[in-house]
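Excluded from the complex is one protein chain; the other protein chains are retained at their positions.
Should a chain be cited, it is by its letter among A, B and C, assigned in written order, with residues numbered from 1 in that chain.
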Amino acid sequence: MPPLDVDATVMANRRLSRDYNVLTLSAAEIGTRTRAGQFVMVRPTGMTETLLRRPFSVFEIVRDARGAPIAITILNKRAGRTTNRLYEAEPGDRIACLGPLGRPFTAVSAPSEAWMVAGGVGLAPFATLAEALAAAGTPTTLFYGARSGQELFHLDFFDRLGVTLVLATEDGSRGERGRVTQPLDRALASRAPGSTMIYACGPEPMLAAVAEVAGRHQQPCEVSVERTMGCGMGGCYSCVIRVRHGAEAARFVRSCISGPVFDGAEIVWD
Amino acid sequence: MPPLDVDATVMANRRLSRDYNVLTLSAAEIGTRTRAGQFVMVRPTGMTETLLRRPFSVFEIVRDARGAPIAITILNKRAGRTTNRLYEAEPGDRIACLGPLGRPFTAVSAPSEAWMVAGGVGLAPFATLAEALAAAGTPTTLFYGARSGQELFHLDFFDRLGVTLVLATEDGSRGERGRVTQPLDRALASRAPGSTMIYACGPEPMLAAVAEVAGRHQQPCEVSVERTMGCGMGGCYSCVIRVRHGAEAARFVRSCISGPVFDGAEIVWD
Amino acid sequence: MARDLSVRIGSLELPNPLIAASGCFGYGLEYDEVVDLSALGGVCVKGLFMTEREGHPPPRIVETPAGMINAIGLQGIGVHRFVREKLPLLRERGARVFVNVCGTTVDEYVEVSKVLSQAAGVSALELNISCPNIKEGGIQFGCSLMGTSAVVSAVRKATHLPIIPKLTPNVTDVASFARAAEDAGADAVSLVNTFLAMAIDVETRRPTITNVLGGLSGPAIRPIAVRMVWECAQDVKIPIIGMGGITNARDTLEFLLAGATAVQIGTANFVDPFVWSKVLAGLEDYLERHGIDRLSDLIGAFDPTPPTAVHA
Partner (left out) sequence: MARDLSVRIGSLELPNPLIAASGCFGYGLEYDEVVDLSALGGVCVKGLFMTEREGHPPPRIVETPAGMINAIGLQGIGVHRFVREKLPLLRERGARVFVNVCGTTVDEYVEVSKVLSQAAGVSALELNISCPNIKEGGIQFGCSLMGTSAVVSAVRKATHLPIIPKLTPNVTDVASFARAAEDAGADAVSLVNTFLAMAIDVETRRPTITNVLGGLSGPAIRPIAVRMVWECAQDVKIPIIGMGGITNARDTLEFLLAGATAVQIGTANFVDPFVWSKVLAGLEDYLERHGIDRLSDLIGAFDPTPPTAVHA
């Protein structure tokens, strides 16, 4: 279904920490169309400090009692001009929201298991993915790493869906100390090749590490990458990443339309 | 006293009509320094649609019970980007406010009378001037013209100060139909030369007409002009108006520092 | 009442003056779901060489005040794949296709143009002699009058299609380039391509984009672009396609008044892919308000009589 441009209203802004917040946006129609892993291109209306929109994963699809989407949320982490503005947004503010865009995750079902690997704000696409997996009855685990325990969000949500949680923090304040790829690597040792679909989203070095671990254990792997995007629709060629399909030569593809979700084995990491 | 740059908060926004509003700004220190006829250079903080500040007369100086300034107001009329934003401002918004700037009116005292002539938003400098004149006991009249009766504001304020009101509207809905210079011209016929100081603020064609009428009746006259201003401080030379001092050749002077108040007889109108 | 928005570039009749700018609209098909391609004046596709090009490593863009710098490096699928894979689909959709022709040598411009002339469904060739982002070709022709003449006259001999050299703003006297293009047989000129620019990340002291230098586009450059269109309009008779920072009907009108017959919109399409219908509605509204029947009556209708200093 084609993307829509919705002049959404901020319905709520829940600040989770000094850097993270969740914005609820009245973009029900986008919610209806979104599949897990897709993103929206966002621009606070009237904000003219920046020109271009910014990409954000659709975090949650908020539904009414009968399950009809009434809003979407985005999980925002402060990184610069737009994300600071989104952090400070107040209910009633308007935010232009174009989407859904991009290639979604490929959901698997039992007997395959689904293991999601999130680093920091890379958690964003996994709320909707976990719902889809839960609906399909796929056994699901979330490996979730962050700087500290205070930056592990939304655990209840995944818990309620029956998702197994494996946590890691850089400072060791919660879960295992260090990178989330360590427990992932260990856990994969006991899984039969091809039995576990691995989904990853987070900083690119983490994605590269996950793809390597998955490859070593012969598990399929999809990663969602974050390249600087000018348009989100394939118009500008700014968002490229090097990809190798089978025996073809590696080439730059536009991560906004060929991705953001890619087969982890096909990406040629910088 | 040097101008200040105050990051003022909008304390109130009173919309008077579809085009006019009065903004109360927490710029007490500027209020303390302002003399009637001076202006502030204003820019809504975080508004990046426009780069430069915009000039506004200080409309009122709001005082506490003991007479100490606590805020200033500006009378705003929608004309474009900044004025639209100021119309829509909400309490709590911040507005950078640089001032007071420019040359004030020369207040006269009895036996001279003071006649103020305002066209539309040209009312703005006359609230503070009327207070100064009232304090000095100068008999004061306001000739006030607007498009219609709905656009004649703040009449009570002047009434309370004992200012005589002479009104004119273009549509005749209140006061005399037509230009405010008509009743002015008639009234001056009965005044002795040099007995009446005329102050004018409004569209330039009106100012030129007032200066002509004043000259014809041999009355002194000060006009406050509105030229496009880039800086308000004499830095850019954008705001010039042609002025002739006595026998000197006419030349362009910066209306932000040599004005905005000028001797009406000295201006060479376009 | 419907107003007439059509404009004419040589033998080409466009239903309206809005053309998607090269490099800002992919190959057009990317926007198929959100824009009726046949409703645009034209679609100018991403620059094409004879063969595929990989372009520069990312990051390729960075935002600057009211603008953006890009150094894509003309990544593209090459003219043959374009003709095979994209052109038939564009034709099906009724798009008027402008192809942005690139080359590292005069011969390559000629070759690419020949391939396109033999294909069905190309409306015009825009000769990209102004890309600031590649080492060879492109801007090296666009910054020399002789280079400009050489490319234009060589392509002129090789095609029956309308040819539209795209001029760079990075020159002292852009009108002289428009004249050189006209003299060499161009049917129209388009301008401006981007301004060579650079932004440094002061925290790392390194470039913000891999190529260090890139091209500045967006509203920031509009006042310079309008000036250049106006200068060219006074010097040449062939139609001008103006661009640089257009975001709405007002901006479009500014270019038309300055002398442009049509315009291209680039950066603004990134911000809002629905910009096209909004601009068209704005143009209709302007004609309505001003009681003008034909948009083309406004081409070059700028009146240099000074405004008054006086605000009424």
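What we mean here is this: a contact is a pair of C-beta atoms (placed from the backbone, for glycine too) under 8 Å apart; a residue touches a chain by one contact, two chains touch by 3 or more.
Here the structure is a predicted model, which is why all the values come from computation and not from measurement.
Which of B:L188, B:A214, B:I241 or B:V261 touches the hidden chain is settled by the complete complex: it is B:I241. Per the touch definition above, the residue from C:V35, C:L116, C:I129 or C:L257 contacting the chain not shown is C:L257. Although one chain is not shown, part of chain B still touches it, namely residues 2-3, 5, 43, 48, 50-53, 96, 98, 227-228, 230-231, 233-241, 251-252, 257, 270. Contact between chain C and the absent chain runs through residues 57-59, 64-67, 69, 143, 170-172, 195-202, 204-210, 212-213, 216, 218-224, 226-227, 230, 245, 250, 253-254, 257-258, 286, 298, 301-307, 309.
Everything that follows uses one rule, which is that only the chains that are shown with their structure count from here on.
Separating the CA-averaged centres of chain A and chain B is a span of 56 Å. Inter-chain spacing, taken between the CA centroids of chain B and chain C, is 48 Å. In chain C, no position touches at least two other chains. Shared contact sites, meaning residues of chain B that touch two or more other chains, are absent.
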